[in-house]
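With one protein chain removed, the remaining protein chains of the complex are shown where they sit.
Presenting chain A:
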Amino acid sequence: MAAAGSSSRFAVTCGLLSQYMRERQQPQPPVTVLEAVAEEEEEEDARTMQLFPPRAAAADGVATPSAGTAPLTIFYDGRMVVVDDVPVEKAAELMRLAGSACSPPQPAHAAALPEMPIARKASLQRFLQKRKHRITTTSEPYKKAAVASPAPEKSFAVAPVKDEPATWLGL
């Protein structure tokens, strides 16, 4: 943590105050913290999610039996299969089976990912397309005519032709 500013001191003090208040009023349930709308826990959701805690992935433990079915999504070899109405026991069995298959060792140098070109912001992309058209127009031998009739040029600005292949990046 960087050097504490005044805001951090305030937060730390509130933390201590919260701790003391909790000690004074023992039965008080703790307030959940999440985003700007922290609320008390929803017990039902918590119970449902607990069916698959992170550590269970490697465990051989028996899944908790649960009523009902749910869709099961399977990804294999770059393909995706969605099966509706799969019982929980069957899904758990499938996942255990999939987990037991040995995964191939990772190569020392990971295989090159497919090329992901760098993207350009949409508004700048539109400008560059318009610019290309304007430059093409003014460099034409009919430059005088283009100057004489500004209306077609304005229509470029309004409805640019998008013929340039897009290249992409997020920044």
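The working rule: contacts are C-beta pairs under 8 Å (C-beta built on N, C-alpha and C of every residue); 3 or more make two chains touch, one makes a residue touch a chain; residues count from 1.
The working rule: contacts and distances are computed from a predicted model.
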{"item": "Protein name (UniProt record) of the chain left out of view, among \"Bushy growth protein\", \"Eukaryotic translation initiation factor eIF1\", \"Coronatine-insensitive protein homolog 1a\" or \"GPI transamidase component PIG-S\"", "value": "\"Coronatine-insensitive protein homolog 1a\""}
{"item": "Chain A, residues in touch with the chain not shown (by the definition above)", "value": "1-3, 6-7, 9-18, 20-22, 24-25, 28, 31, 33-39, 45-46, 49-54, 57, 63, 70, 72-78, 80, 82, 86, 88, 91-92, 95, 98-99, 101, 103, 106, 110-114, 116-124, 126-128, 131-132, 134-135, 138, 147, 150, 153-154, 157-159, 162, 165-171"}
